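What follows is a structure written as structure tokens; I'll ask about it next.
As you look at this complex, bear in mind that one protein chain is not there, while each of the others sits in place.
Going in written order, the chains are labelled A and B, and every chain counts its residues from 1.
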Amino acid sequence: MKAVFAHLTGQNSRQGLWILPLIAGIVGFAWLAVSTDQFATPQNAKNLLAQAMPLIIVAIGQMMVVLLGGLDLSVGAVISFTTAILALDAPAAITIPAVFIAAIAIGFINGTTVTRLNVNPIIATLAMQMIIMGLTRLMRPVAGGEVPEVVKQLVSGAVFGVPFTVFWGLLVCLLAWKMLYGSRFGLHIFAIGGGIASGQSDAAHTFGIADKRTTLLAYIGCSCFAALAGIFLAGRIVSGDPNIGPPFTLDSVTAVAIGGTQLSGGVGSLHGTIIGALVLALLSNGMNLANVSAFVQTAIKGAVLLAVVAFQSRKKIGL
Amino acid sequence: MHPNRSVETPGVPLVEMRNISKSFGPNRVLSSVSLTLAPGSVHALMGENGAGKSTLMKILAGVHHYDDGEIECGGQAERIQSPKHAQELGISTVFQELSLLPNLTIAENMFLGREPIALFGTLDRKRMYEETKAALEELDLKLSPGLLVSELSIAERQFVEIAHGIKARADVFILDEPTAALNAADVEVLNRQIARLKAAGKAVVYISHRMDEIFNVCDTVTVLKDGRHVASEALEGITESDLIGLMVGRDIKDLFPQRGANFEDVLLSVQDLKLQADSPPVSFQLKTGEIVGLAGLEGQGQQDIVRSLVGVFKPDSGHILVSGGARALPLPAREGIRDMQRLGLAFVPEDRKEEGLYLGLSVAHNVGISLHSQRPGLAWAKRYKQQVTDAVTSMSVKASSKDTSVGNLSGGNQQKVLLGRYLAAGMKVLVIEEPTRGVDIGAKSEIYTLLRQFADQGGAVLVLSRETIELIGMSDRIMVCHDQAIIAEMQAAEATEHAILDAALSTSSEANERAAVA
Partner (left out) sequence: MTSALSSPLAQRLLRIPPAYYVFGALLLTLWLTRPQLFNPNVMGIFIRQVAPLGILVLGQLLVMRVRSIDLSGAGVILLVNYIISSGLFPNGTLAFYLFMSIGIGLSVGLVNGVLVGLRRSSAVIVTLATNIILIGVVQLLASGKPPGDVPGFLRDIYNSKVLNVPSAVIIWVVLTGVLSIFLSRTVYGRYVESVGENPTAAHFSGVPVARTVVTAHLLAGVMAGLAGLVQTSSIAVGSIRFGLDLPLNAVAATILGGVIFGRGDGGVWGPFFGVMSFAMLFIVMTTFGIQEPGKLIAQGSIILIAAIFYGLRS
């Protein structure tokens, strides 16, 4: 019984404390459903899902890097950059591959500077964030342009009355599940992160794991997930917008942290991250329905993040 | 990349390491060491702490790269690039440090780096689980392979580590102190496995501090001293004292200063220290002029006892009295060390590179910091020129100047700088972990003398060491830990390695029988 309890609370578990945010989410959901009429409507459910989806996608990518004890502060910039590329006056057959080539290149630079050039991940991705934002503003100083019809359809279309968003969710979750739990890559991520968190950063390497290559791939994966989120957002706003991405950087970290993933690495779960993103989306949705101003929403999200990281005490002081 | 499977032809060594040299920065840890591993043999690698055994094995395991020399595997020259490469060459290692990953299950740890793959590239978890279960059962272990390693005890972890090493498809098995945390019955289980490997024509390298194990299990021995090759021969016909003589290189009695004589006032008194709520209380005292050793198998609580005294480990309860100042345990984690320093008790941690020294800063900073840290932060920093000079000269630290960064000094000089820090701060009680780890023989002798001088001048020393010979030689009194309690105490002058080991193995009937035979 004690062991079961320990598992549920995230002690002695690799999944982290995800049960608490789940309960919080359910309680919040129930409360909103009872207290406001607008919440439990099909339209709002659709909105909620569309709001949560890009965050879920970015957060999954962010989680892979966080599990390695890293952090990717360039995901927001990648999202903006993606919308700017898609809003170029070019066919989707060119721009969509271009988006992924760019994402892979960015992830490759992030991963290489971190693993080969010994740069702290926060500094490396912070610098990348500035560079990508600069490029984005060169291409599109203010919101505008129009994304190809295909991209719009990908997001707003539906088959048999089921919105495409649902398929996006299924596809992304399946992909992430395969990467994290259904492959050696995923196990190696947990192994490397576990070594880093317990202070023996070369433990995984000693087991014969290609730790640098795995880390590099995780950064590339993170950028690609951000690009995917960017495509989704571009389809929704049907234009390019340099300002759409940056809030996602901190939101994704918040979602990951809420979901029980330890920022020191090695402990966390896919379902926890999805729960974390949903809780955050629910919070925004609830505040929107209650007409809370956008500024206060930002501040409240900051306070939530502060509370969550204060809850995660680590062994070492610092970044 | 597999070596030729010419295992059956005797005479062709599985691995031949020739003239291997290796330096870490300015410290030369191996000079021109050779090692030949024949099939069907169990090869003891002997030497004091810091003789270079672990470094040599880490080179073979691909963890470190050697500077000079050559390695042949199955008659083919190989440059071992990485641990993965070593595994591919058929070399499997059980390291001294517990290197399992705490957040993975036993099964995942067992197969890490060589996971079986099922359909669509997914992990074959079922196979991992079953094979792990079988491997654990062979070692008489009834653990579920799905348990996380963080949930296991130290001995269980050690067994999993052994299972991981010896279950690998390999020809050469390196066991670096595999029994440090095991009791006698467990060691028997391991010995059976080693015999099985030997019968199968594999080569085993066995590193251990326990002499009786070496003579039980091994057939060949190579002795290293200060990173140099001393001897390689068959174990038959060699006696235990011959072996110690080879390792130490001189009569050990010359290494240690005269023991203390007058122990008067009590300087440190620990009362009813309980590491956990259900562990037995520990009480002991240290008097002026006294050096007391703390012995025991790995993970029996001796390190926790020592670290409880400065608040680094959080025990359940107890009291500590240092030269008049009384404190209740557990001490506060943040202020414990500072509080104890104010009372005159200093703690010298084992890992001098990670926990002790500022490798990138000067000798002067490293020595002076404990003087600085006794003063308020906003005060002007004093230069402590005199104190630093005194410490450096009285300990004969060989450094080009006081501004040299400590990272450029040899291991022995680094250790002296670390000790100098606490001596300069005028401490009365020193609590030291592994005072001579990774230190050459000359510096060892100097450190023993320094600690004795410190005690003779009215100080007291509590020392923790894995090297029983060292404890016997330098202490006045030895306390032996088992299962979070001090279960035996003896005068060092009368203590023997056997007596200490038997006490450390405690009530195991097998140990008693063996002691009776001996």
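The criterion applied here is as follows: contacts are C-beta pairs under 8 Å (C-beta built on N, C-alpha and C of every residue); 3 or more make two chains touch, one makes a residue touch a chain.
Predicted model, so just to flag it, every value in this text is computed and none were measured.
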Among B:Val12, B:Leu152 or B:Leu359, which one is in touch with the chain left out? B:Leu359
Would you indicate which residue among A:Met133, A:Val172 or A:Ile209 is in contact with the undisplayed chain? A:Met133
Under the stated touch rule, tell me which residues of subunit A contact the chain that is not displayed. 71, 73, 113, 117-120, 122-124, 126-138, 141, 250, 253, 257, 263, 293, 295-303, 305-306, 309-310, 312-319
Applying the definition given at the start, please give the residues of subunit B touching the unseen chain. 312, 334-335, 337-338, 341, 347, 349, 354-361, 365, 368-370, 372-381, 421
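The definition used in the following text is that only the chains that are shown with their structure count from here on.
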Centroid of subunit A to centroid of subunit B, CA atoms only: how many Å? 43
In the complex, subunit B touches subunit A at residues 61, 63, 82-84, 86-87, 95, 97, 99-104, 108, 112-115, 117, 120-123, 148, 150-151
Where on subunit A does subunit B make contact in their complex? 12-14, 178, 182-184, 187, 190-191, 193-195, 197-198, 200, 202-210, 266-267
